[in-house]
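Complex shown without one protein chain; remaining protein chains in place.
What follows is chain A.
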């Protein structure tokens, strides 16, 4: 029910959002490599942050896999930062999903977004039970040190066909729109 164009569009929208929002500094490299299997990189203790973008015709799950180890903590929390890691990381996930949501709104005006929640990565093999029309996983390396995983899962309830133009560099985030 999802055309090849639409699948490609969802994947490009994810890549653009991840590259814009997952690095802690805009100068950091964000290397995204596709994985053959969902949850392939998940180690014992790996957790996932799950966010949902819903429309009338599809539901998209953005799933970011993370290990709360020294390299990930060190990447997102600076020395004097006393915040709990998950608190800081979930806001990063929220911004990443928000960037996808903003891009998708150009094609689907009826979108709603969830707040992030955390699950064990042991849930990942069960994603197939949702019979998704698109299930893509990636490894994400940030600044050459921190490693995350990511899964984009889209379930369609009606035919989905669109071609996203992700070349636009329009950046309206942070601007105040007065009514």
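As a working rule, contacts are C-beta pairs under 8 Å (C-beta built on N, C-alpha and C of every residue); 3 or more make two chains touch, one makes a residue touch a chain; residues count from 1.
Criterion: contacts and distances are computed from a predicted model.
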Name under which UniProt lists the unshown chain, selected from "Response regulator", "Monovalent cation/H(+) antiporter subunit G", "Extracellular solute-binding protein" or "Sugar ABC transporter permease": "Response regulator"
Residue, one of A:5, A:83 or A:128, that touches the chain absent here: A:83
Absent-chain contact - pick from A:31, A:105 or A:163: A:105
Where the missing chain touches chain A, by residue: 21, 83, 87-88, 90-91, 94-95, 97-99, 101-102, 105, 109-115, 172-179
